[in-house]
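Removed: one protein chain of the complex. Kept in place: all other protein chains.
Order as written gives the chain letters A, B and C; numbering starts at 1 within each chain.
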Amino acid sequence: MPGNIIGQVFRLTTFGESHGAGIGGVVDGCPAGLHIDMMAIQTELDRRRPGGTTLGTTRQEADRVEILSGVMDGVSLGTPIAFLIRNADARSSDYDALKDVYRPGHADRTWEGKYGIRDHRGGGRSSARETAARVVGGAIARQLLAFQGVQVGAYVAQVGEVRTTGSYAELDLATVWDNEVRTADPSVVTRMSGLIEQVRAEGDSIGGRITCIARGVPPGLGEPVFDKLHADLGKAMLSINAVKGFAIGNGFDSIVQRGSQNNDAVTPTGNRTNRSGGIQGGISNGEDIVFDVAFKPVSTIAKAQDTVDRAGAPVVLQAQGRHDPCVVPRAVPIVEAMACLVLADHLLRQRASRVR
Amino acid sequence: MPGNIIGQVFRLTTFGESHGAGIGGVVDGCPAGLHIDMMAIQTELDRRRPGGTTLGTTRQEADRVEILSGVMDGVSLGTPIAFLIRNADARSSDYDALKDVYRPGHADRTWEGKYGIRDHRGGGRSSARETAARVVGGAIARQLLAFQGVQVGAYVAQVGEVRTTGSYAELDLATVWDNEVRTADPSVVTRMSGLIEQVRAEGDSIGGRITCIARGVPPGLGEPVFDKLHADLGKAMLSINAVKGFAIGNGFDSIVQRGSQNNDAVTPTGNRTNRSGGIQGGISNGEDIVFDVAFKPVSTIAKAQDTVDRAGAPVVLQAQGRHDPCVVPRAVPIVEAMACLVLADHLLRQRASRVR
Amino acid sequence: MPGNIIGQVFRLTTFGESHGAGIGGVVDGCPAGLHIDMMAIQTELDRRRPGGTTLGTTRQEADRVEILSGVMDGVSLGTPIAFLIRNADARSSDYDALKDVYRPGHADRTWEGKYGIRDHRGGGRSSARETAARVVGGAIARQLLAFQGVQVGAYVAQVGEVRTTGSYAELDLATVWDNEVRTADPSVVTRMSGLIEQVRAEGDSIGGRITCIARGVPPGLGEPVFDKLHADLGKAMLSINAVKGFAIGNGFDSIVQRGSQNNDAVTPTGNRTNRSGGIQGGISNGEDIVFDVAFKPVSTIAKAQDTVDRAGAPVVLQAQGRHDPCVVPRAVPIVEAMACLVLADHLLRQRASRVR
Partner (left out) sequence: MPGNIIGQVFRLTTFGESHGAGIGGVVDGCPAGLHIDMMAIQTELDRRRPGGTTLGTTRQEADRVEILSGVMDGVSLGTPIAFLIRNADARSSDYDALKDVYRPGHADRTWEGKYGIRDHRGGGRSSARETAARVVGGAIARQLLAFQGVQVGAYVAQVGEVRTTGSYAELDLATVWDNEVRTADPSVVTRMSGLIEQVRAEGDSIGGRITCIARGVPPGLGEPVFDKLHADLGKAMLSINAVKGFAIGNGFDSIVQRGSQNNDAVTPTGNRTNRSGGIQGGISNGEDIVFDVAFKPVSTIAKAQDTVDRAGAPVVLQAQGRHDPCVVPRAVPIVEAMACLVLADHLLRQRASRVR
């Protein structure tokens, strides 16, 4: 029972290894009659691209997406929308040294344990390159959502100890793409980028946190019992490489709250606060949906690390090549894409909830 | 597209409203030939029962589970195992006052917005009573897991600001059922229970956190890309009432770590540390699987709260009746049940990963 | 990966063994706000009941259905509708002789081969008694369909060599429940029932064919490519006990036709003929949907048959007890139920096909 499909009605299948022929996917369930903006899809993809920010890896991947089916004259046909991104910059030789070594923090050993075989080149399918296909699928989902008035935006809320100030509601998400850290708080850009450059210089890496907001989500999305809207959002986020935690609304902070502090009082014009994150009982209430995603520091570092080879013998590993010291700036479009996929799916699922 | 099913191969469907005929479920996909211990199932159910601890609500629900199918002479047939728990203590009149009022923090308004109709009695299907069916399903999954050498245990790690001391590895999970707070650290039992009694006296409620550990999980469980083991665990936990956050391994704490600190060094005898929580790349590595679940304070409190009625007019609500001031002690068996369901499902899914 | 669920959006799970506690099911995905007519459900069930016609078995099963969830004050809540039919007339001792014998034509040997264990009492879950749950699920689906103007009816079109005369369009389906053969052609009732009584007297059984018609099906139901409407109907029919064949429209007769004879000419007011059976390219065209289902003669007969026991030794088997000599009269409500389930599912699936 493979796990390469997400969604029930609006459904994305991805395929591809980091250093195979290409990465791609199939969006099955996009309704007919949607105007598909190809430029917008490519723009999303460019934002995820290594080299898209000066803070990331210097690999220049020429990620051009080709739509293979499902769209005619710029309009969706209701049939599967397949797409392909050829792998161009595939320096497989960079990875020869890693063929018989398990990198700490990576999926090398677990993947080989599961399948008895693995594509060691750049992590194969466990590589974050797979997320390029998610970004394309998410970009299509975003266009369906936009048609229904839903907007999704994310920003880097924390790099190491450096955090944005104030709540999400006080920040201007339009500024995210103006800075290379992809944060919405101009006052912390320099400190965040400085920290990233510092750990890069140290041959190390650092973790981070992304906050994501969905506005204009109609009330009623989310299915009880197991497919609560925040449960599906959580699964989608936790499926992103390097993600270690998910929190809806005030999340882990709610642990130390009293109910009298934590409940959002209801008023005739809406909830007075939004500690719940826009969801009650797993169903959207029409307010902003807000959640946080925790990313660990990138596992690949230039510092020496203890590990073992395939024979089980101890090895000291020191990574070569070009790597991100902090994944969150490039992960912003991925978080947005996954949120769009989940919301588009629930938007269509919702259509079957009432007799009419 | 309803959301009342969890799992792909080992699959639980639940049904039932809080004050209807009963709560129940169907386990579809339990392999044939498993010895089913009925006593053990009932024991799990008793642990979740209101009144099971003196710290919870004083409602005495006589939850007796009846197996309707799929088991003959104590052995699973490979066919669906359906079960039913009749609703006995259904004081619907307790809820008449709430027919036209939306309780803050509850699913009343979102549910009615979605379906145009709701069972207001005790929350209907959005009631935590639904989790009784999860506990039964989880108890069956646990017996399948035990057959394969997997053990799952959870404990209350935090109530408000009161936390267990030390890491999970230093605690004895066998002590959890000896104290009514359901913690594994005897040194904090008094403080935790004291805090719960205090908020009860105040007519308020308090949040908490549960840590769950799975031992003996074979390497190789978890499916790339979207069905990573911790992604499915996260979804399962986030689907539990009042859960606001999920973290695998060191979770949100990893944000402030350097990669050189955070990576688990690999040695010939296993990983030196277990910050990853037993999973790399979404696949189990054979070490302990460890995760945390954040619960908000219970929404139902005796204090006065602002809300609105169905007509949209402002109302001041002050809850009557018997309610938990803190949900985590009773949520321990629910967290365990959901973990068992996810692991049993992935155990069977794993069988299709290799040609053989 | 169990096979006890049918449907994607409107979804029925069934459970239960012939001689266990009961037979039942869960309808997941019935939209909220549907008036549920309990009497109509029971009426459907009574039509399937052994003893419901004098031509069938003389077992008197007191099949009373109890709704356990999902309905309040006669209206669907949008939550799972679970139901239970207790097994009353469970003469398990009738089957003791069969514990170690594989009945020819039955699932005894294959079932035991698959699971290593089987409930031999009355066939366990492989018994046609399981179809009682399908009839209940289908009755709920029928009420959803009726709300949308869709009507489903079936009749016995053939018993052995005896066939109805003329096409379905010339018959009055309202007459089906007036005769015990469940045919729509009064002119063949006597010959059909005579043949059934004759084979009964011989200790033998006979096959038959059922024709089913769905009227008022809106154009557009059915999903390309694999979930064509007639493909899903075919699977649903082939899943009924004793079914050996399925044909949409003119089915196997089309083999010997020329395209110029077989195509339905299109006119401004609809198709001139309906050889296609109301479906083109897997999608309903708004005309009557018509299909045929072939049933083999019942495997259980009073005549002596060669078989083997569990040890593999040859045995001569001569069935005792009460059995149907011909299954088709009682299968009419089952065929209708399965058709209703498929159509209700596609009715809801269709809602996601267009952007607006």
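Things worth noting here:
The rule we apply is simple: contacts are C-beta pairs under 8 Å (C-beta built on N, C-alpha and C of every residue); 3 or more make two chains touch, one makes a residue touch a chain.
Predicted model, so just to flag it, every value in this text is computed and none were measured.
Screening C:Gly122, C:Gly153 or C:Gly249 for touch with the missing chain picks out C:Gly249. Interface note for the absent chain: among C:Asp37, C:Glu66, C:Glu180 or C:Asp204, the touching residue is C:Asp204. Chain B residues in contact with the hidden partner, per the touch definition given at the top, are 1, 9, 29, 31-34, 76, 78-79, 144, 147, 224, 348, 351-356. The omitted chain makes contact with chain A at the following residues, 1-2, 4-5, 8-9, 11, 13-17, 20-24, 26, 28-29, 32-33, 66-70, 72, 75, 77-82, 84, 114-119, 124-125.
Although one chain is not displayed, its contacts with chain C can still be listed: residues 1-6, 8-9, 14, 102, 104-107, 109-111, 113-116, 125-126, 130, 158, 160-161, 199, 202, 204-209, 219-220, 222-228, 230-232, 234-236, 238-239, 241, 244-252, 254-268, 272, 276-277, 279-286, 294-301, 303, 305-308, 312-314, 349-350, 352-354.
One rule holds for everything that comes next: only the chains that are shown with their structure count from here on.
Separating the centre of chain A from that of chain B, both taken as means of CA atoms, is a distance of 26 Å. If you average the Cα atoms of chain B and of chain C, the two centres end up 39 Å apart.
For the pair chain A and chain C, the distance between C-alpha centroids works out to 46 Å. Among the residues of chain B, those in touch with two or more other chains are 1-2, 4-5, 8-9, 14, 114-116, 125.
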